[in-house]
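Below is one structure, written out as structure tokens, with a few remarks after it.
Shown here: the complex without one of its protein chains, the others still in place.
Up next is chain A:
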Amino acid sequence: MPAFPPFPEAARQAVGDGVLRANLRHATHTIRDKRARAVAELADWDRLRAAGKAVKDHTLRHLDHYLVQLEEAVTAAGGTVHWAVDADEANRIVTALVLATGEREVVKVKSMATQEIGLNEALAAAGIAAYETDLAELIVQLGHDRPSHILVPAIHRNRAEIRDIFRTEMGRWGRPAPEGLGDDPRELAEAARLHLREKFLRAKVAVSGANFMVAETGTLVVFESEGNGRMCLTLPETLISVVGIEKVVPTFRDLEVFLQTLPRSSTAERMNPYTTLWTGTTEGDGPAAFHLVLLDNGRTDTLADATGRQALRCIRCSACLNVCPVYERAGGHAYGSVHPGPIGAILSPQLRGTASAIDASLPYASTLCGACYEVCPVAIDIPEVLVHLRERIAQGGPVTRNGVRVRIRPARGHTAERAAMRAARLLLDHPGALSTATRLLARARRLRPRRLPGPGRAWTDTRELPELPAESFRAWWTRERGTPR
């Protein structure tokens, strides 16, 4: 695993990058405003949200039942199911499947699961080239970069940077960028179309993830906009889908909830341009061979934590990123994981454990303002899980790692905590974040006790929760800084 700097250090660098901050601010505010309008259109949004939460909670509680049912349905529909305990096993399975086809290259649909396990690197080590086909992922891959947002992974790049990347890198991977390529988004998209079409038309093997899997029918679902997903899912002879075990839902009907909530929460559209649903294989239409790799990689450990498991409800819509004042200023890279933003702050330390500095600092990468909870289409109480994880790190306690119940020791001197508090101060030391934060804090204060009940009590007895002051944010700011803004 790469050694990422802990959140405060990474965030400090990002905050100093004016271009990045401007890009991020523009992006997150644009998407969040559009999203609010798309959601307001549905009078029953709260009920859809409650149903989505209930479907996911129910499925998690009976995950063994539904995975076995899914396996039966996929197999009956002509697919083959594989089970992977961790990243290494998943990578070995996919590599072996690709090698068995005799091919040495694969086209890929944007997938966080395959990023999480480092599949591209594992395939490269086996002499297999993996081509990302989502435009943003292509920009990230050609730029030797990392994604920084769930939905728009190259949001930290502006058009001139993208043009430069295309000019210098496309030719090394395939069809070069057209002569004299400019930086108009239309021209850049056209260059990507030409570059990738070559790959689509010759590809024999594709690798994807999935947004949902239906236990009852064995159906997999992929949401996308560009058509690169459809290309990968239907043109090659072999399709390999790597999917986290938490992505299963019980019935085909359950999709009626998520087909309504995911696009509106994610891209702020009534529906994304393309949604593909497939069940096993279809004679004469699409791949002749379909493999489903079910991935654990820390998910069952997360499931073992009764408070933290709600993170597994996440449908990766990215709405929480776009409303988060910390994400807006720190950027996605600061989270040191493929899961950035508020959801990353609770998911990564659970999937990976809190042994590393970055993972121990992530639960502090938040003001606990509660905006992420309010937008979440499956009502994940991210602040609750953040506080829970902070307690774990500060006080130690029982956790499940690799299926084994262990007890972690308290973090010595709470170094992560102190460093994180400094980072939070730094991040909010900017008037731009203030108006939002003020409003949200005022609301959050009503919902959150100043002292934590239960086992958190001892911890909060000696520590104020500085992120939730009893006074208003503005008053606190004035007291701290001396000048009202």
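In the analysis below, a residue touches a chain if its C-beta (ideal position, glycine included) is under 8 Å from a C-beta of that chain, and two chains touch if they have at least 3 such contacts; residues count from 1.
Going forward, contacts and distances are computed from a predicted model.
J.: Could you check which of "ATPase", "Anaerobic dimethyl sulfoxide reductase subunit A", "Lactate utilization protein C" or "Dipeptide transport system permease protein DppB" matches the UniProt name for the chain that's left out?
T.: Of the names offered in "ATPase", "Anaerobic dimethyl sulfoxide reductase subunit A", "Lactate utilization protein C" or "Dipeptide transport system permease protein DppB", the absent chain's UniProt record gives "Lactate utilization protein C".
J.: Can you say which of A:Ala36, A:Leu235 or A:Ala289 touches the chain missing from this structure?
T.: Touching the chain that is not displayed is residue A:Leu235.
J.: Hey, which of A:Ala50, A:Leu99 or A:Ala129 is the one touching the hidden chain?
T.: Touching the chain that is not displayed is residue A:Ala50.
J.: Applying the definition given at the start, please give the residues of chain A touching the unseen chain.
T.: These residues touch the chain not displayed: 23, 26-27, 30-31, 41-44, 47-48, 50-51, 54-55, 58, 60-69, 77, 83-85, 89, 133-136, 139, 152, 154-155, 158-159, 162, 185-186, 188-189, 192-193, 196-197, 200-201, 214, 216-217, 219, 225-228, 230-231, 234-235, 245, 250-253, 255-257, 259-260, 263, 267, 269-279, 282, 284-286, 294, 296, 300-301, 303-304, 309, 400, 403.
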